[in-house]
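Input: a single structure, listed below in structure tokens.
Every protein chain except one is present and positioned as in the full complex.
Coming up: subunit A.
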Amino acid sequence: MIELQHLERRYGDAYAVRDLNLKFPEGELTALLGPSGCGKTTTLRMINRLTEPSAGRVLLGGRDTRDLRPEELRRGLGYVIQQIGLFPHLTVAQNVATVPELLGWDRRRTARRVDDLLELVGLDPAVYRAKKPGELSGGQAQRVGVARALAADPPVLLMDEPFGALDPLARDRLQDAFKDIQQRLRKTVVLVTHDIDEALRLGDRIALMHAGTLAQFGTPDDLIHRPASPFVRHFLGEDAVLRQLAGRAAAEFVRPGDPAGLPRIADTLDARSALGVMLREGSDALAVLREGVPLGVLRWDDLRVREAQARKAQA
């Protein structure tokens, strides 16, 4: 879908991005991860040409993006930024309608689309349509930001630390909401973040950058279990597995079994917390309950050896 070939951006003598080769798989969310200043934003902005590359090229569906007018290119790529950038003089509905209006959609179609999108991002259209951005909380405003980026149904969504400015609670909720939305829409998403948890939680793939170059590209499991360099291992940290578990529900690991006598947890608990319960209770299995009804059993081995087993199976 999106392919970067020998992409490069220089500022004076310094490289912000250097010889970057990367293919963002269609319909998947790729987290562009890396420490501050490693060139994530620059890379993202070269995709929609807010920053022009010094060398190399960006292919979108096989076409060189330089062959398109920048405005046309950008109307086909949803764009969400950390500062959200809602226009304060326009209502929520008018903000969401920005790109459809630029594309010349008729009024009724636009109005219908705006309502659909507000519902998609979890905001009641009747309540929020006519509000001004100044009346929204940070989380609500970013939901509108996402709705606005999706307005013209672009196949690609470019997001630069979209949840970065939110408090932890709002961030968690919005990440969950966005995961749901992405599961339904299957956009090709490039999500810039320096937050490892966020990358592990939302990314189908992770592209880890280091000083303007690509350190590793792969699934979260690839990066955690097969780091390509000491930098990758060091950046993810020794607790990367725990972080990954934190992003998954305990229910994902449940297998049938006899829950009698086991400590109980709710199926909504995340897997890292479930592990914490095991340690606290000194038990290597837990009964998982959905609304009080036993669902099955979560075993220590299932959390522990999943990846090791996979490797053995391959050998």
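We take it that a residue touches a chain if its C-beta (ideal position, glycine included) is under 8 Å from a C-beta of that chain, and two chains touch if they have at least 3 such contacts; residues count from 1.
Please note the rule applied: contacts and distances are computed from a predicted model.
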{"item": "Per UniProt, the name of the complex member that is left out, chosen from \"Oxidoreductase\", \"Binding-protein-dependent transport system inner membrane protein\", \"NAD-reducing hydrogenase subunit HoxE\" or \"Cytochrome bc1 complex cytochrome b subunit\"", "value": "\"Binding-protein-dependent transport system inner membrane protein\""}
{"item": "Option touching the unshown chain, where A:74, A:143 or A:171 are the choices", "value": "A:74"}
{"item": "Which of A:10, A:57, A:132 or A:225 contacts the chain that the document leaves out", "value": "A:132"}
{"item": "Candidates A:99, A:156, A:199 or A:236 - the one touching the absent chain", "value": "A:99"}
{"item": "Touch criterion as defined above, residue of A:50, A:111 or A:211 at the omitted chain", "value": "A:50"}
{"item": "Residue ranges of subunit A at the interface with the undisplayed chain", "value": "48, 50, 70-75, 79, 81, 83-89, 98-99, 102, 131-132, 134-135, 148, 158"}
